[in-house]
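Have a look at this one before I ask anything.
Missing here: one protein chain of the complex. Every other protein chain is in place.
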Amino acid sequence: MRSFACDYIAGAHPEIIKRLTETNLEVLPGYTEDKYCMSATERIKKACQREDLEIFYLVGGTQTNQIVIDTMLANYEGVVAAKTGHVSIHEAGAIEFSGHKVIEIEGEKGKLSADKVDAYIKAFYNDENHEHMVFPGMVYISFPTEYGTLYSKNEMKEIHEVCKKYNIPLFVDGARLIYGLASYENDLSLKDLCDNCDVFYIGGTKAGTLCGEAVVFTNKNMPKHFLTQVKQHGALLAKGRLLGVQFDTMFTDDLYVNIGKWAIDKAEEVKEIFKRKGYKFLLDSPTNQQFIIMNNEKIKELEKEIGFSFWENYDENNTVVRFATSWSTTEDDIKELEKLI
Amino acid sequence: MRSFACDYIAGAHPEIIKRLTETNLEVLPGYTEDKYCMSATERIKKACQREDLEIFYLVGGTQTNQIVIDTMLANYEGVVAAKTGHVSIHEAGAIEFSGHKVIEIEGEKGKLSADKVDAYIKAFYNDENHEHMVFPGMVYISFPTEYGTLYSKNEMKEIHEVCKKYNIPLFVDGARLIYGLASYENDLSLKDLCDNCDVFYIGGTKAGTLCGEAVVFTNKNMPKHFLTQVKQHGALLAKGRLLGVQFDTMFTDDLYVNIGKWAIDKAEEVKEIFKRKGYKFLLDSPTNQQFIIMNNEKIKELEKEIGFSFWENYDENNTVVRFATSWSTTEDDIKELEKLI
Amino acid sequence: MRSFACDYIAGAHPEIIKRLTETNLEVLPGYTEDKYCMSATERIKKACQREDLEIFYLVGGTQTNQIVIDTMLANYEGVVAAKTGHVSIHEAGAIEFSGHKVIEIEGEKGKLSADKVDAYIKAFYNDENHEHMVFPGMVYISFPTEYGTLYSKNEMKEIHEVCKKYNIPLFVDGARLIYGLASYENDLSLKDLCDNCDVFYIGGTKAGTLCGEAVVFTNKNMPKHFLTQVKQHGALLAKGRLLGVQFDTMFTDDLYVNIGKWAIDKAEEVKEIFKRKGYKFLLDSPTNQQFIIMNNEKIKELEKEIGFSFWENYDENNTVVRFATSWSTTEDDIKELEKLI
Partner (left out) sequence: MRSFACDYIAGAHPEIIKRLTETNLEVLPGYTEDKYCMSATERIKKACQREDLEIFYLVGGTQTNQIVIDTMLANYEGVVAAKTGHVSIHEAGAIEFSGHKVIEIEGEKGKLSADKVDAYIKAFYNDENHEHMVFPGMVYISFPTEYGTLYSKNEMKEIHEVCKKYNIPLFVDGARLIYGLASYENDLSLKDLCDNCDVFYIGGTKAGTLCGEAVVFTNKNMPKHFLTQVKQHGALLAKGRLLGVQFDTMFTDDLYVNIGKWAIDKAEEVKEIFKRKGYKFLLDSPTNQQFIIMNNEKIKELEKEIGFSFWENYDENNTVVRFATSWSTTEDDIKELEKLI
């Protein structure tokens, strides 16, 4: 059955699986110290136009969020995030497991605003009892957000300014970064991202690798003995080559750019179809996830024919469902979808 | 300077310090296994009219909240609390330090409602992705709340019913329990409390002891090897007699009742005075903490003469301040206050 | 350069990389709920001759040890292990990170004995102060051990008897399980293992997969909401298919057996060569890791020509080095080694 259920329904992009096969018998050192990790790092630096980046390869998104947050925060600090942030609700308490509070503040369509972040932190320091509270030690945003929306370059810069004012890092969760970069509405380059946050990651899992996230530290701020800390969190991959080869391939001949573009083009077609058929959207998403308000009976019928996913309840008769595209979305998938709705 | 800054500005109730002195030279075993802890336990059971209670003595409130929550929850569970709950904001992340999320939901005047708790948990289990979320494993409420308000017997019963429906415990933070019991508006007895929650504590620190909180498990549900777990949290007091003697005294000749009554009477007088002088209140508190909206200039002037505490900002020109009473509040304190405002 | 540095110097066994390629475009659900994980589970049950097993797929060894230990222990329990155990020294504190003490006791050649484990636990319960100590809540052993040695079926049974006496689980770290099973000296079958421990894992990473460890619970004792707890530890793989396909292939047509046999045959050849050339061994290892005492000058010379790894210092002039074999060891590797030493 054809599926728009999520952006990780297939294996790896064929070019990646091919490179894994080609390099399979090479003798390589472990723990991400192989030449492919090194090459990937060089290519990412180039794509970012920044020579001074520090990069580490991890396996999954929740793991990456947990490790970045736990290793960059002091014990007494928590991370400020939108209530709808992945770290706030969909990581089974992975952040709290490592001892830190997620300080949830109201966002809009998945986004935090510089003003709200500033207001929260300002009020914190003005509170005479703040020494009895969790210190805001980092700001976490997602690009794109969990609702598919994007920060403009200027919006991100503003949030970063607030962070700099309070001397805390801005962390950008880039699980779906390539779709943000490829969006028709985006005005942020990889270099802009590097220049406007303190740490981010380039998602692999949702972008065409079998697994893997590349964490990028932008200010010579990789935590001390980071490899040891990754090991302590149970996250150091023995055959680091699995990550190295995949990211090296992603950043060869602009594969990550092309995957992003393909998925965004397909998402725009999906959006167009639903619009034409009169469906309403939860919000206007410029990336690869589209959130449609659908009648519950239509859902029951449609889910027999094509894959998509439950997002959240809307009202008694309607549910928000998600249709996602990726490198593996085909033109036939789109045609089939058009027929069915 | 006279002070209404909080309910722990003085040492212990004179009767308590007297008993500590009288018993000082007795040879007693440590770690709350002395005869005074045992006697206190018997007296508390009697005051609660429940023979089957299990009771343990700890030193402070945040410590007690951390230990009760951490030892009663499974790893994958969090505690549902009002956003304004002490565990949510004023414990410097003590709950997260032990690995658990505080699941903050909206309350009203410091109180949770059975409906909102039910709605949250119901939505949790209806969410197809809930296995990727923190399980609600306990409900935490304060009696009185951080805003001085009270749950009626019926309101507490309703919340307990919701907990029973989902098979999770209801935990009542009783840091200021004696003031709730003594309130003119209260309809809940110690026995009612035992019958309508799974664990609570009787606050000592804010009620007239030098330190100490008595945790009461109402359903033969004290966590296994609780003493060891208390030790592991760094909270087992070597000279447990310090807790035993104090609680034994509190529950002799109704001392806790009399302290509660005195403080409530004094709080009503404070309330009356402020009302008479035309002050507005943040809300109507029936317990020993009164929250007054006061002009910032008046505050500057008044704080030179008498003690009270900052609560929260109200608007540009006004601040919410707190006046608290306790066993140590004197009639002269009240007269002086009346003169000054 | 040819290498015996470890058993994870190459990618995946060619059959595995082939199956990953063949299944790459299939649309599959995530989080190890795909049909390949299910099929792998059925095949493992069959190989173990036990229908009642519960199996979960994780990514790496340290991660697996951390999760199994943390989710099976009560808060107040620690894990008993040999001082030389992987969890004791080579996991950067991953067990303590999750809040549990590794209770290190003396082993011999990497092995614990039933007598020593019994003596430790007996002394613990006889100690009048044991409520102030960490409760022994699990016994951890490795099969093969970190020194390549094996427990006989009877030795493992004896340790399991001790565990049953104290009602705590026996956990067998099987990072290199397939080499133990294939050893000429082994008398333990997969079924014997299932019958003589409470939980173990079948290592993939060191046995020919790109990554992956299959945790097997043998007594219907998989911790409650295990998927959620895995997620909380940052260890739930989104594209679970990566684990499913690999283990499904490993357990198809006895691939795991054949890989084990090949590596053991090669290890015996390595051993033979070193013996013939007069080298001394740190101990007699019957599995795929051989520990040779080598003169430091010889090491300097040899390491230019062939890969092997530092193990530990022996004396001023000599070092213990490790030569490991795997599916990727070739007959040419062996010939080259013979020439060089």
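Think of it as A, B and C in the order they're written, each chain with its own count starting at 1.
By definition in this document, contacts are C-beta pairs under 8 Å (C-beta built on N, C-alpha and C of every residue); 3 or more make two chains touch, one makes a residue touch a chain.
Just so we're clear, the structure is a prediction, and the values are computed from it rather than from any experiment.
> Among B:Leu236, B:Val320 or B:Ile334, which residue is in contact with the omitted chain in the full complex?
Answering carefully, the residue with contact to the hidden chain is B:Leu236.
> Please pick, from B:Ile67, B:Val139, B:Met156 or B:Ile341, the residue that touches the omitted chain in the full complex.
B:Ile67
> Considering the complete complex, identify which of C:Met133, C:Leu227 or C:Leu302 is in touch with the unshown chain.
The one listed residue touching the chain not shown is C:Met133.
> One chain isn't shown here. Among A:Lys231, A:Lys266 or A:Arg322, which residue touches it?
A:Lys231
> Among A:His132, A:Lys153 or A:Lys298, single out the residue that touches the unshown chain.
A:His132
> For subunit C, which residues touch the unseen chain?
Counting only subunit C, the missing chain is touched by 75-76, 78, 89-93, 96-97, 99-102, 104, 123, 126-129, 131-134, 310, 312-313.
> Applying the definition given at the start, please give the residues of subunit B touching the unseen chain.
1-3, 5-6, 8-12, 14, 17, 20-21, 23-30, 59-67, 91-94, 97, 205-206, 210-211, 228-229, 231-239, 241-242, 307, 328
> Against the chain that's been left off, what residues of subunit A make contact? List them.
Answer for subunit A: residues 70-71, 74-76, 99, 131-133, 135, 224-225, 227-229, 231-232 touch the chain left out.
Assume only the chains that are shown with their structure count from here on.
> Does the chain-touch network form a line, ring, star, complete graph or other?
If you draw each chain as a dot and join those that touch, every dot ends up joined to every other.
> What's the farthest chain from subunit A if centres are computed as the mean of the Cα atoms?
B
> Roughly how many whole angstrom separate the Cα centroids of subunit A and subunit B?
Averaging C-alpha atoms per chain gives centres 42 Å apart.
> What is the distance, in whole Å, between the centres of subunit B and subunit C, each centre taken as the mean of its C-alpha atoms?
50
> Residues touching two or more other chains, restricted to subunit A: which are they?
In subunit A, 91-93, 97 touch at least two other chains.
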